[in-house]
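Note that one protein chain of the assembly has been removed; the remaining protein chains are unaltered in position.
Think of it as A, B, C, D, E, F and G in the order they're written, each chain with its own count starting at 1.
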Amino acid sequence: MITGTVVVATEICKGCELCIASCPQESLSLSTSINRKGYRYAQLTKNNCTGCMNCALVCPDSAITVYRQPKSAKHAAEAVKNAQTA
Amino acid sequence: MITGTVVVATEICKGCELCIASCPQESLSLSTSINRKGYRYAQLTKNNCTGCMNCALVCPDSAITVYRQPKSAKHAAEAVKNAQTA
Amino acid sequence: MVQNHEIIIAGFGGQGVLSMGQIIAYSAMKEGKEISWMPAYGPEMRGGTANCMVIVSSNRVSSPIVTTFDSGIILNQPSLDKFADKIKPGGLLLCEESTIITPCKRDDLEMLMIPATATATNMGKKQIANMILLGAFLERRPIVSLENVLKALREVLPERHHHLIPMNEEALHLGQKFAAEYVDHASV
Amino acid sequence: MVQNHEIIIAGFGGQGVLSMGQIIAYSAMKEGKEISWMPAYGPEMRGGTANCMVIVSSNRVSSPIVTTFDSGIILNQPSLDKFADKIKPGGLLLCEESTIITPCKRDDLEMLMIPATATATNMGKKQIANMILLGAFLERRPIVSLENVLKALREVLPERHHHLIPMNEEALHLGQKFAAEYVDHASV
Amino acid sequence: MNHIEHESIPKLMKGNEALAESAIRAGMQGYFGYPITPQSEILEYLTEQVPKRSKAVVLQAESEVASINMIYGAAGAGARVMTSSSSPGISLMQEGISYIACSELPCLLVNVQRGGPGLGTIQPSQGDYFQATKGGGHGDYRIVVLAPSSVQEMADFVFDGFRLAEEYRIPAMILADGALGQMMEKVHLPKEGSLPYHDHPWATTGKPVTRERNFITSLHMEPEKMEEINLHLQDKYRRLKKEERFELINTKDADIILVAFGLTARICSKAMNLANEKGLKVGVIRPITLFPFPYETIAKHATLNRIFLAVEMNAGQMVEDVRIGVNGRAPVYFRGRMGGMIPTPEDILLEVEALAEKHNLIHQSTVR
Amino acid sequence: MNHIEHESIPKLMKGNEALAESAIRAGMQGYFGYPITPQSEILEYLTEQVPKRSKAVVLQAESEVASINMIYGAAGAGARVMTSSSSPGISLMQEGISYIACSELPCLLVNVQRGGPGLGTIQPSQGDYFQATKGGGHGDYRIVVLAPSSVQEMADFVFDGFRLAEEYRIPAMILADGALGQMMEKVHLPKEGSLPYHDHPWATTGKPVTRERNFITSLHMEPEKMEEINLHLQDKYRRLKKEERFELINTKDADIILVAFGLTARICSKAMNLANEKGLKVGVIRPITLFPFPYETIAKHATLNRIFLAVEMNAGQMVEDVRIGVNGRAPVYFRGRMGGMIPTPEDILLEVEALAEKHNLIHQSTVR
Amino acid sequence: METNAMIDGMECVYAKPHTLTEQPTHYCPGCGHGVVHKALMEVIDELGIGENTVGVAPVGCSVFAYMYMNVDMQEAAHGRASAVATGIRRVLPDRYVFSYQGDGDLAAIGTGETIHTVNRGENILMVFINNGIYGMTGGQMAPTSLAGMITSTTPYGRDTALIGYPLKITELLAQLPGAYYVARHSVHTPNAVRKLKKAFRASFQFQKEKKGTCFIEVVSNCPSGWKMTPLEANEWMEKNMFPYYPIGDIKVPQGMK
Partner (left out) sequence: METNAMIDGMECVYAKPHTLTEQPTHYCPGCGHGVVHKALMEVIDELGIGENTVGVAPVGCSVFAYMYMNVDMQEAAHGRASAVATGIRRVLPDRYVFSYQGDGDLAAIGTGETIHTVNRGENILMVFINNGIYGMTGGQMAPTSLAGMITSTTPYGRDTALIGYPLKITELLAQLPGAYYVARHSVHTPNAVRKLKKAFRASFQFQKEKKGTCFIEVVSNCPSGWKMTPLEANEWMEKNMFPYYPIGDIKVPQGMK
């Protein structure tokens, strides 16, 4: 099983929780502290992220970048393609 | 057979000939002389008018008044009604 | 010295009132004169009245709008009623005979009644009545030469109508003839 | 002599900045004072910054827009950065502690950091932080009486929210307490 | 102007809400409008209140063009009607306003101005003075233009506006700005039902056999007729002069006269106070009716060694009318802020001091 | 103004047709418009000629509102575009014009005015002077306004209009009237292709990686920024002064100066001749650019015991600018016809004689 | 003229209704506008609702409708007749209100007002004269001009690739819940006129019952714009307009025959 991770731009995030709801792994949750805009922001709180990109797709603020464990460079490249065009 | 007649307001008539075309009896035709507006106007040139009112219905300028031989006052009254609501 | 001729041409829409004015203007331009042509019409798309003011001058035309005229070419009663008083004393008043019920009473004008429509109908082309009137006008007021008028026609008319030019020419000549032989009312 | 108090209240939308100002204005009106309340907000519908200028005066308020203030109640960093310099020397500057990262450096002000949000959260109603700040403000600048503020609340709040009034009252008192016991930065 | 009966107990209200409330109290029978910041509260307030309180029609139209033409229809049918919008929306109404003015239909228009041109900003402005007073639409027409400077006047001018509109058969406009619409002040509301209705024999309400049909139109194919209509309108505009309104503050022995309307006039009066404290003799003229504009009042004040300073939230519009009024008898200066910026009393004070310097009035006034 | 190359052989054309033909020759790339009398010949001429002669777009829009916004889009994309209409249609364009002016998009607008207000008449008028010169739309913007007085100028000002529009990034308007549109005169057409194109780095033509994206907007949420935009616009309007154009006829030692634009100016010059024949010293000032208005020229002529008479086909609009220019140094009178009526030389002569009488210039000028 | 005049013992069975003024129309010879005016006014006369009716004239050739129709009327700005009618109907809920518009007025500049008036289901009768051209302004293309049709702004024929197909706005409007009764008629024959009058009668009945918007299109002629004689025009209309704009009911309420 591929594993992945996400990076949330915490100063961009507005804490809408859409990503959290869309994560099949329930890997995300809201922070307790607030960012400079006054929002609690999304963060990865479990390490079971598969890099499925669901959260990123629904994020209105493009605050999420998704990374994945490459099986091989080639596969990874594909992965990118699929991700973008799937 | 009921007979009737029409009176054309010659100064209102614009000589469009629609009444002429709509007359089943071909009782109407255009005058040779022109009216003050410069139009040749419709006139009753045969005496076979049945008072069917077709010409009046299609006249864009409401230039035609239609009269009919009453079978009896009563019938005539009806005639009016039918004419208007038919 | 400034030479100026101010003309009103008026009648029903469809009588060729406006084109008559345009032909005069165009020919005058060809002769290097200064000109203006100002139309006016009512709300009707067909019928209704139409007129144009034409000014032919040796100098730049200042105001294209004038209130009195050297000549009037009138093609219906309403227009006559409207413009009869606006012709300058001694001016020319040309009327299309058949359309005039009550002629103008003035006796200080050069007044001609031309049976243009009747004649044109006889020629088999009612639309050409305006050319007959134009011929008559030019006979009395040769502000442009007939040659140039014919040139003008050739240039203005689309190719497909050029076959009509001879007929137009004939109409112009007929008009001239009428005017030449005409016994003026005023002088009666 | 004219008595005038000019206040700026600023923070994020949703922090109750505007309503705080309205309550002051309303209570002052009840006390027969002249008032004006002027809001300002950004393009955002949610979040974003908002502020209002409140003027309480013994005479008719001429200009509802002023550039310097007797007091400032500040609920976030951007607002502090924007208004810190606009408080008159010796004026009052009240800040919501948790939202301020870099406090104001001025030493000519009566400056209070109130942990309003923290306290409100403990009380179980975050939204009530603004009442704590209002209480603190009135402790230092009693331009309207607490009684009238509570009357105001009763009249302004729709019936269905009246059950919240006791909590608001508690918040006001807590705020007063903070301000009363507060050791001013300036005086440190 | 007529006296308006007011409630004794004041309320704290936003300008937009006070205006809307006043419209209900004025017996408005129809409102047609389209939302736009900073005046949407008017439609919102009406949709909330009217169903509870009156039979009036309140309709959110699909656009400003539709709104103004609904106003045309409803006003033509004899109803007391109002629409409101802000700058871009008012621009879209220009054709309709020209029609209404020519057809002489009474109605109340409200423009809560925002910074322009274009989409601009939602902040307050006075950039539509020309549009409102000279006729932004085509042809020679004018509308009554009232410029409130407080929430109280936002409410009162609804009554004045309807009264003038109906008395003169002319559209009246309340020319406010975003600040007046959004700010809250104490307001004594006009008493409900204190504005009488008049019947409108010209209105299209259905033709009884007893009269000729009525028709509302602005079309006249013969220019002679159309000129008559215009002369009639121009005559009405002259008659309107007697409705001129203005406010004078300390103008009597002022060396410098500030001319400003609406909110700007209040800021000027604060600047005046600051200037007076510094020994400068400054006064304020506030035109209240922008059309009819109080030219004579300006003229009367245009005496030797006086200076005029027009202050506006625009690039210089009313100042042209001030110049026409002054007609060369005194220097006229202008100070303006644009695009949603509001001049501060300090801004204006600086300007005043500079002028005092330039025309050396400093000494003069301080020795007095 | 720049020199325009003309054909040596004249043509006899209607003003509307000459204007349309000139647009083709000026390399117009897009026309978007909606029919309205008395200017429909423009669209008709273009739909007939363009397909045979150029790649330009000619689109009959569904309305004037659509037209002006298509102009916004096409001008923003860098094309040389034009629209035309008459009074009521121009009123509907006011919002769009305000947007275009603020976004600084070059384009040519044509208003062949008819008698207003409202639907009015189809006869000629100058009733939209205020709308054109003071901004009928919202906010502080101006557009270049050119007033032709002959068919020749109907053609020439297309070139001048496009040139100014592109040089200053501003909408330019040809403010004509129904008579100029419908009348025929001799015209020497400008030479095709004699108006060079400039590239527009600001245009939205697709963003190459090599530059930042371009965007066309008039929205600026911060009033500070919006004020900057306004200051920039005002500065441009000041720079435009150098494009002022006017015509002087016999003004040198005239006692009475007629001020008129467009067709009315020609009628005035005829009236002038009539007056001169009667020994009255009369001259004519014809403002050609109505914005920028030649205030200084008026001012220069406003000398002791001179009289100004503004003549317009409206109720008195340009006369306000004449007053501002004269600034009290001479009496300013007004004579106007409205709603489609055209003043006659005789009309004006009477007025002139009355004034001469009143200011007893009769004797004065006759003894000279 | 008095309707009951006798001429040699005959009785008047048909005369201009009192709901039409004596003013001669400015319409071109044979123009359908005159016929529709008459049909509409006859129905109002027959129903005896003239006193309770307010009409709205458009900008178009029928701009002068208020000179001919002897009821209270308003002349609306170009395209805005339905907005004006809305304003009237809303403040006079117990009156009959109709609007009368051409295709340029209703389906070009007025499209927005038209759609939203019908979508609101305003209780009015909208009469729509579709002659496929702008008559008043001199025969320019209308949104309803047929494909390939030559007009003064499509001298080479309407090119659908560039300006799209003729807009069947009536079919669009019929989709809206607010539209209660929608039909397309004509006035080129006596029977067509009789049918149209039926439709008008029904519409006023529905309006009385506050059912929503009744929308009646009349496919008509424009002899001048089409550059034909009236008789040629009507023939051309049958041959070319009717196939694209089929005559008949488009949306009829339950149980209306």
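We adopt the following convention: contacts are C-beta pairs under 8 Å (C-beta built on N, C-alpha and C of every residue); 3 or more make two chains touch, one makes a residue touch a chain.
Note that the structure is a prediction, hence the values are computed from the model and not measured.
Visitor: Sort through E:P88, E:G161, E:G206 or E:P294 and give me the one touching the missing partner chain.
Guide: Final answer for the missing-chain contact: E:P88.
Visitor: Kindly state which of the options F:G15, F:G76, F:P148 or F:G262 is in contact with the chain not pictured.
Guide: F:G76
Visitor: Contact with the hidden chain only, please: which chain A residues?
Guide: Answer for chain A: residues 4-5, 7, 9, 11-12, 14-18, 21-22, 39, 51, 53-54, 56-62, 64-70, 76, 79-80, 83-86 touch the chain left out.
Visitor: Tell me which stretches of chain E touch the chain missing from the display.
Guide: Touching the missing chain: residues 34-37, 40, 43-44, 47-48, 51, 59-60, 62-64, 88, 119.
Visitor: Suppose we count only contacts with the excluded chain; which residues of chain G make the list?
Guide: Touching the chain left out of view, chain G contributes residues 108-112, 115-116, 119-121, 143, 160-165, 167, 171-172, 175-178.
Convention: only the chains that are shown with their structure count from here on.
Visitor: Identify the chains in contact with chain E as well as chain G, in label order.
Guide: F
Visitor: Return the chains common to the contact lists of chain B and chain F.
Guide: C, G
Visitor: Through how few touching steps can chain E be joined to chain F?
Guide: The least step count works out to 1.
Visitor: So what's the Cα centroid distance for chain B and chain C, whole Å?
Guide: Chain centroid spacing, chain B to chain C, equals 40 Å.
Visitor: Quick check: how many Å separate the C-alpha centres of chain B and chain D?
Guide: Distance between chain centres: 87 Å.
Visitor: Residue numbers in chain C touching 2 or more other chains?
Guide: In chain C, the residues touching two or more other chains are 42-43, 47.
Visitor: What are the residue numbers in chain G that touch two or more other chains?
Guide: 27-29, 63-64, 75, 77, 136, 138, 223, in rising order.
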